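Rest of the complex left out; these chains stay put.
Labels run A and B following the written order; every chain starts at residue 1.
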């Protein structure tokens, strides 16, 4: 049994279930392609017919109207048919029937499965079993991985900072339960960001064998000192088990990003947040709405990145000589 | 702080959250444009690509499959992308997060928000905060306003009566709790209908400072005598608080529109109803299905009016030189 690979035999990307093992040049190619799709709100969105005839099935078993809308718009703006399916996969992974569901949709000529699921391993499990012309894209998997979020974070930093190597990036908050932190960290590591810090209270810090190479801070102020990028995370209350967390007010007092604290960072710091924000918990209103925040640009980049991923996967399919 | 205006600096319509303050000529322009979109069932619906690249987000927090389908078809038949979002706004208006939701969607290049909400003020609140290229259209707001319904009612009357000035229009039923009544009254007042009557039992009559200029009747038969148009409303049971209402049977006896009662109106009277009808409560079957009923034409006109509104708003955006 060979290990799972997101790549086809020629090393081209076939699935996107994780950013682990995605080479730097492929990651950059996706960012460069995504950049061509970026339009400001108010401009006509980038549109093409390049995915006409392609069917993208969105299977979200954790509620996420925003991310689903982002994928739906990405697919449609490339001319694909986008199908929203209320089919749960995770509860069935143990049996075989998740595959019957997937095979059924595959037989209807679904070309790309976009899957969000709370159960680890579902995306890879599906990817291992679909036919050679079919691709799987993770839209968020348990606390483990959210690869398009990692890509959009990287694209946003690239836009505002022009590069990666000389930067200090601080990821702050509930790192332990955050798939965003894991995927953003992976993207930024691959892109060779100068210094990546993970900044969290002790109980929300990940295990020691994760986030290799990151500098750990349990003191907020130290963690963001002289940072070029501060990426705030919300507490994943739904994933906390047995961890005692202070109430919102106390959390804000200790871990909320305020204007005063932000002054510890570099003057031209940018503030990121994957959304949805808990204002008054991990971030103060005047920071969320302030000049350093690039949170809306992240959302715009999300659609662009998802367009780039979908187009890349279908292009690669053509290159490997699969029909179409 | 300036008062909210639906109009841009040049007086062109930018949002449609209410018919209050909509000038007569703008209202007529929408009706005239809508008329060009009217097709009979069985004909090919009017279609164009004029809104290609425009994204319309339908955010319905009160269930309404019909009105949502009408807006969805209107958007699609003009070539727009139509997105149905299960995002509730009203419970969050107090905090800031409704804006985060809107800003997120705006950052995905949503151009028009179509909002139905039970909470007064949501549409205007959103309209006050979106970027200059974004428009908000109310699809029904609390008991206050349902502007596209008012427009479709006016269009239906125009089609069947050829004008407004010489007409007697009777709006009958639960006026107090009806956003339809308010918006239809506003449209017909602006269009200078000769006489508008509001006809309701005492407990369902609106406060004295509303419906200025309408003639009030608490006696059904008097209220519809010699009317050219009788517009029946259903009781908004979900909005009744503390009002004692007779049961369905008693209501029908006193306030149901029967053929016998309809004879009190003009011979060429038309009967309207915004739907869904409660047959045997506010309207008898043989009236609902009889020759005077124009209820299905109202539905057809609903799609046409919504197409006209969407096209108008995007056209006006072009005129104000906003990108696109």
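Keep in mind that, in the parts below, contacts are C-beta pairs under 8 Å (C-beta built on N, C-alpha and C of every residue); 3 or more make two chains touch, one makes a residue touch a chain.
Remember, it's a predicted structure, so these values are computed and weren't measured experimentally.
Participant: With 2 chains shown in place, count up the copies in the whole assembly for me.
Facilitator: Altogether, the complex is made of 3 copies.
By definition in this document, only the chains that are shown with their structure count from here on.
Participant: Rounded to the nearest whole Å, what is the centre-to-centre distance of subunit A and subunit B, using the mean of the C-alpha atoms as each centre?
Facilitator: 41
Participant: For subunit B, which residues count as touching subunit A in their complex?
Facilitator: 52-53, 55, 57, 81, 83, 85-87, 95-97, 100-101, 103-109, 131-134, 322-324
Participant: Across the complex, what residues on subunit A touch subunit B?
Facilitator: Touching subunit B from subunit A are residues 39-45, 47, 65-66, 69-70, 72-73, 76-77, 275-277, 279, 285, 296-300, 302-303.
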